[in-house]
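Here the complex is missing a single protein chain, while all its other protein chains stay put.
Let's look at subunit A:
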């Protein structure tokens, strides 16, 4: 029985990954777009200047973790909620309820598929920046890995929450799009956090991507991420995940 369940779960993960790639949102907007952005930004000489208060990192250096967060944000606000809300709307989850596999493992398959795509993106961005444009890898790899895992958990939990609360696919897409911009703003997509107005600079560390960016920055500079940063990410993951599970409807 355990091998059977193992194979069913594995097949679900495989199927969901394939569907995720065919959906194009994740590969195009989650990987392709930030990768092209990275390459374009690499050719802008001004970005090779040191950021004031950036601890020796250049603007371009900072864009590497920003784009890694961009990838997570796309998966969490565009790819995951639209897919899951669509599954509920179209009766995919209901159909699964009549099979031994149950709908919960379909959700798990979706999460693992998104996580796999996020890992690929992260490795790809780090490698491109490192090998192509001489950006050093994070000096504290363990701290970076932990920060990434918590950031991924926080964002996918937000994605689940959107899927749970949105009545349908269209609403999930709308909520995701609206949420995407403030989220990614606090990662510093349009300028480093250190150069934001004071109020926003105060808020940033307590937003999911602001905390993630802070943790990444520490890891780049060789420090372990701060407890506040990691706890902030963990709290988003726990609270959003809990509410999402409580409110989730199969149909």
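Following the convention adopted for this analysis, a residue touches a chain if its C-beta (ideal position, glycine included) is under 8 Å from a C-beta of that chain, and two chains touch if they have at least 3 such contacts; residues count from 1.
Quick note on the criterion: contacts and distances are computed from a predicted model.
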item	value
Among "ABC-2 type transport system ATP-binding protein", "Na+/solute symporter", "Hydrogenase maturation factor" or "Phosphoribosylformylglycinamidine synthase subunit PurS", UniProt-listed name of the chain not shown	"ABC-2 type transport system ATP-binding protein"
Touching residue (missing chain; options A:29, A:63, A:87 or A:236)	A:87
Residue in contact with the excluded chain [from A:18, A:49, A:139 or A:177]	A:18
Subunit A, residues in touch with the chain not shown (by the definition above)	1, 4, 7-8, 11-12, 15, 18-19, 22-23, 83, 86-87, 90-92, 94-95, 97-102
